[in-house]
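Removed: one protein chain of the complex. Kept in place: all other protein chains.
Presenting subunit A:
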Amino acid sequence: MLHSILPLLGLLAVPAAAQDAPVLEVYTYDSFVSDWGPGPALETAFEESCACDLRFTAAGDGAELLARLRLEGARTEADVVVGLDTSLIAMAAETGLFAQHGFEGRAWDLPIAWQDDLFVPFDWGYFAFIHDRSLETPPASFEELAESDVSILIQDPRSSTPGLGLLLWVKAAYGDGAEAIWEGLSDNIVTITKGWSEAYGLFLDGEADMVLSYTTSPAYHIIAENDDSKMAAPFEEGHYLQIEVAGAIASSDELDLAMEFLDFLTSDRAQSVLPTTNWMYPARLPEAGLPEGFETLIAPETALIFPAGELPEIRSMALDEWLTALSR
């Protein structure tokens, strides 16, 4: 029992040290701050130069971040939000909480032109289903997947940005036929998790044949684990593009520091950390280029994406179809 109490005592003694430095409160998603995610490395790097205390708060998956901001409204303690994406920025902008960033002139290495005065892109990727090499004849389209008995793990589009990405992927590829695709997929789904972390963890534990993630996910296994058994299934319809963004909260007491952090997030130092911690393509290609292993990844021929302005409407229509198809 002593074992369990000792850390507790230590805990009570800790929070005296870094009290005077200004605190920058950053809301982000779970996997960003996990031990192997970019959070710890970015925190160390930023704190070296900012004379501040950077604090990450994990608020579930990306879409939950937005819900949390809407719930907290002007009361929010966040100074910066990291991890919203192209599917959410129109809704996020509607909250009126975000400040203009002034980094418009920056040159981005993104598959599409970037124009947004509230949100700064920090990485991007294509959604894809990941499977083990041992899976025989992986499906090459949603139709094939729906007809097969391959089991999949997906995320809830209401709480998770990959989940929302999948919703929009199917909608972009099939339009009015999206609901029929979802009905076909419903018997392939093992479970719908609230966030990416849980789904990917379940997949690695063997709970399903495929999991919705990114074309870049195999790079994690290749580089970090020296394991080339995981691969992304290329889909004929093309792959939906996600650009992850960060924004500063306008009402923040530390707005200058928040801007400094956004600047840092898109700097060469942070950008070269992201590919091997967040396992996404950097928004600005670092001088050293992409890490070895990224060249093995599939490159989708067709990138699908809805214009940001149309999204709130398309999202709510696609969500109704999804709910209807999967609640039968």
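Methods note: a contact is a pair of C-beta atoms (placed from the backbone, for glycine too) under 8 Å apart; a residue touches a chain by one contact, two chains touch by 3 or more; residues count from 1.
The working rule: contacts and distances are computed from a predicted model.
One subunit of the complex is not drawn; among "ABC transporter", "Thiamine transport system permease protein", "Putative FAD-linked oxidoreductase" or "Response regulator", its UniProt record names it "Thiamine transport system permease protein". In the complete complex, the residue from A:200, A:220, A:240 or A:279 that touches the missing chain is A:200. For the chain missing from the display, the contacting residue among A:88, A:145, A:192 or A:241 is A:192, taking the whole complex into account. Screening A:116, A:143 or A:156 for touch with the missing chain picks out A:156. Although one chain is not drawn, the whole complex shows that of A:72, A:109 or A:253 it is A:72 that touches it. With the whole complex as reference, residues 3-4, 7-8, 11, 30-31, 34, 57-60, 63-64, 67-68, 70-72, 75, 156, 158-159, 186, 189-195, 197-198, 200-202, 205-207, 320, 322-324, 326-328 of subunit A touch the missing chain.
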